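Some chains omitted; the rest stay in position.
Order of writing sets the labels: A and B. Residues in every chain begin at 1.
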Amino acid sequence: MPSTLAADKAVRPTTVPAPAARGGHRHASLTVRGKDRPGIVAAVGAVLGEHGANIVSLDQYSDNPQGGAFFQRTVFGLDHLGAALPAIEEGLRQRLAGDFELEFTLRDLSVPKRVAVFASKSDHCLLDLLWRHRRGQLPVSVAMVISNHPDTAEEVRSFGIPFFHVPSAGADKSAAEAAQLRLLRGNVDFIVLARYMQILSADFIERVGVPIINIHHSFLPAFIGAGPYAKAKERGVKLVGATAHYVTENLDEGPIIEQDVVRVSHADTAAELQRRGADVERAVLTRAVQWHAEDRVIRHGNHTIVFA
Amino acid sequence: MPSTLAADKAVRPTTVPAPAARGGHRHASLTVRGKDRPGIVAAVGAVLGEHGANIVSLDQYSDNPQGGAFFQRTVFGLDHLGAALPAIEEGLRQRLAGDFELEFTLRDLSVPKRVAVFASKSDHCLLDLLWRHRRGQLPVSVAMVISNHPDTAEEVRSFGIPFFHVPSAGADKSAAEAAQLRLLRGNVDFIVLARYMQILSADFIERVGVPIINIHHSFLPAFIGAGPYAKAKERGVKLVGATAHYVTENLDEGPIIEQDVVRVSHADTAAELQRRGADVERAVLTRAVQWHAEDRVIRHGNHTIVFA
């Protein structure tokens, strides 16, 4: 199948409207974080109210009302959202950043985040993401798939998604990472490692400048590192799990977004643990990607606040 | 054990401080419901802000932002909460009831709701509630246990809770219900049917005037009515469940608060389904009672909004 056709096809499926936009008019998300002080919720409500915005959902969390950290996610609707956003942003800047010294992010939910999926030979997480995306269930735009193996190229392109093969041979990954950075620069809002079997360098993580979500095939912090299913079999656990987390310099130690487990028994071989675990991996990764895409996840130190 | 001692003991364990009050100063909950219109969240925030209240948590839901039904639960803290509540209530009345035609309920969370538990011979739900209550995990005051069987009297009183035996013989329950009403009048804020095996009359439900939570031993609407475990065995289901719901005139058809299930197999007899189901019943009922006690459940027609 010629790649031009693939590119043509990609136009439609990758610009799925975000679910939050289905209500008729458009929605935006506002996430706020900073030191908790009385009056923040009222101030946000007042600014949005002044612009005629209608709050559709609001979640708020404070890890200590007496001066702890404050987190809020608000989704609001407005008839001429795009035109009004700059003024709303300016209003929020004055009230939140000025009076309260809070950080905030304002985003038009009808513009899906652009994601690059990194993969290797395993295709279960990759294909499940592409499949859900095609069904209109993942509010993202899949900009590209990058893999260090060519195996899934044809399948990926059949979804209308560009596929790039960036081999990763030898200990020195600087050339491969440079090639990845050239593809990604300016094109993506976050990266998903869908069972990508290479370790990203600290330098890459810093230079790429967008959040990276990884799926680890164990219930972290159990079985950190390589071969978790073999380790699980060796230890004789009765459940195996998967963990989606943000990637940091420390392998498998970044902030956890989501986890889940499935029951196994003495009769399951390590290969069967892997097969059962694969179902959990794809489910957990899907939830993490969806929540990240909808601004439901706020990082705070090595933790996450998830308004799911 | 003399009942006076039981009554003495009851003073301490039944006035457990609500968890929400642990933060240092006291907390109140505000639930708001009515027709959705822009500006409600800001208005609530403004009134609370004027009184120096700090919002600890806020959940909001609208079943249709274009004029649907609006629901909000806010927990806020304030140093001299008791003294300030009347003025806050007046402020909310003017803003919410006046401008927005909303209904609201304001409640001091440090005053636990008073509950009467109705039971029959089965003790698993009853004892689990009393146990959790004694451990300080249920933010309620257990005012009394009423049973149509005397079997659990000694056990209940050992928790320091008054026990009243109100037999329910024959088809005419009016005498028994009248006796129950005399015990309850003015003493309780809600009633929990902890596997109480009598059907309450519509007249009782109306006259008692407080919410009644029932635990049904099936995943409703499957297996409505009597003998759900036998019916489940007969149908050959692979999961059995339990449902906590508000009691209405229509048996097993009131608004569902919480449900859960547990896996069973062909090898489980109806008695074993019952044993496995009993664990789910007590877990589901506990969650429903806790959520109701913390004003996390809002009834809306035959549905519930649960901010858990």
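Some notes on this structure:
Everything below uses one rule, namely that a residue touches a chain if its C-beta (ideal position, glycine included) is under 8 Å from a C-beta of that chain, and two chains touch if they have at least 3 such contacts.
What you see is a predicted model; the values in this text were computed from it and never measured.
Total copies of the shared sequence across the full complex, per this structure file: 4, with 2 shown.
We adopt the following convention: only the chains that are shown with their structure count from here on.
Superposing chain A on chain B by their CA atoms means rotating through 180 degrees, a value rounded to the nearest 5. Here the CA centre of chain A is 37 Å from the CA centre of chain B.
The residues of chain B lying in touch with chain A in their complex are 23-24, 36-46, 48-49, 52-62, 64-66, 77.
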